[in-house]
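Yeah, one chain of the complex is gone here, protein chain that is, but the others are all in their spots.
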Amino acid sequence: MIVDIISTALFMIGCLLGLTGAWGLLSFPDFYTRVHAASITDTLCAACFVSGLMLQTGWSLVTVKLLMVLLLLWLTSPASSHALVRAAHHAGLRAMTWSFLGDRS
Amino acid sequence: MLCMTALVVVYVRHLFSVVMLFGIYSLLSALIFVVLDAADVAFTEAAVGAGVSTVFMLATLVSTGRQEKAPAHSPLLPLAVVTVTGAALIWGTLDMPHFGDPGNPVHVHVADRYIQESPDEIGIPNMVTSVLASYRGYDTMGEVIVIFTALVGVLSLLGVRERRENPVHRTGERHSRPYPVLQVMALLLIPFILVFALYVQFHGDFGPGGGFQAGVIFAAAIILYTLTFGLDDATALLPVKLICMLAAAGVLLYGGTGVVSMLLGGNYLDYDVLAHDPVHGQHYGILVIELGVGITVSTVMIAIFLALVSRAERPR
Partner (left out) sequence: MVLAITIGALLAIMLLALARALAGPKVYDRILAMNMFGTKTVLLIAVYGIFTDSPSLVDLSIFYALINFIGVIAVLKFIERVEEYDEVVER
């Protein structure tokens, strides 16, 4: 019972975080701010979902697999965000500065 | 969502964006397969559609143009042709039995037999694998040979650039900056991916998986290595000759299993005779041919990828 409540709470937090990130992805003005919105929420959202699922399944092989999903997402998601920003920076994509705010570069 | 993505794919002209939308498209269709409870198909769709074909298309785009040409003539004639063909196809389906009708021939004879007899005859829990590898062994062998033919075609068209003798002038160093973070990540991930590929390969009897999927995962590990460390290191790790020999060996392993079962007095690809007990024989047969499929698929994918990348890295 208490496990159910905790996992439901985790799911809700995960949903909230994911929606925040997606909303940021959609509405922020330039690329770097979008990366910031998406990548930060991504890891914690995944953590909430997967740990909620782990509480639901109890202790079995599936739990270990879920843990692997979580570790994989934790490793790959920041790494790909890093690579993405680095590539964009090298390609000469300029970050938005205050002076650009007026004309939304 | 699927339709929306497809429409935008038609409209966007920047081909990199098109490829990425294709990736999303195939993720969506894989989700449909998941909801339909076809985990094996979803696995394959994810592996081939979202993973490998995206990478291949990108590698091709590097060596060709990046912008779609504006159509030179009026779109009306192609539209008419497509409409007529589509109408003909739909008209053709009118003769077919109703979708999902339990009286369909496929449901009456084949599927029932597979579902009822498979636990006794083959004895493995995943029915998809038993149909794929045992009942439809000829079809699967045909698929493997098709993949092998694709390898022959790509290699004869492109060829893999051999390793340069003088390491100072390696082209890879000039073109790709090293990403230290990614290299560390790749080194962490690749052993995990390889173990996962083996798991999928040998777990195919029990859950979704099997030779095709495992081959693609194995190839994905090598593709990751090539992407992060460069082509020269990858060809040093896996020489092209070795890859080609392994691809041929996979096909031979598959075909040879059939020959062995013939020599032991059964039909071609009839695994019952491989052991004293028919069920055990089926187990061994499926294990061996799945291994053959896995080897062929992975090596063919790697070889095609290396060929495309070496074409892309060639200085112009």
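Just so it is clear, A and B label the chains in written order, and each chain counts residues from 1 on its own.
The working rule: a contact is a pair of C-beta atoms (placed from the backbone, for glycine too) under 8 Å apart; a residue touches a chain by one contact, two chains touch by 3 or more.
Only a predicted model underlies this, so the values are computations on that prediction, with no experimental measurement involved.
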Tell me which of B:F196, B:F212 or B:Y254 is the one touching the absent chain. B:F196
For chain B, which residues lie in contact with the unshown chain of the complex? 1, 4-5, 8, 14, 16-17, 19-21, 23-24, 27, 30-31, 34-35, 37, 39, 42-43, 46-47, 50-51, 54-55, 58-59, 61-62, 66, 175-177, 182, 189, 193, 196, 200, 203, 207-209, 213, 217, 220, 223-224, 227-228, 312-313, 316
Residue list for chain A contacting the dropped chain reads 8, 11-12, 14-15, 18-19, 21-23, 25-26, 31, 34-35, 38, 42, 45-46, 49-50, 53, 56-57, 61-62, 65-66, 68-69, 72-73, 76-77, 79-81, 83-84, 87-88, 90-93
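The definition used in the following text is that only the chains that are shown with their structure count from here on.
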Using mean C-alpha positions as chain centres, tell me how far chain A is from chain B in Å, no decimals. 30
Mind pulling up the chain B residues that touch chain A in the complex? 177, 179, 181-182, 185, 188-189, 192
Chain A - residues contacting chain B, complex: 72, 75-76, 79, 82-83, 86, 90
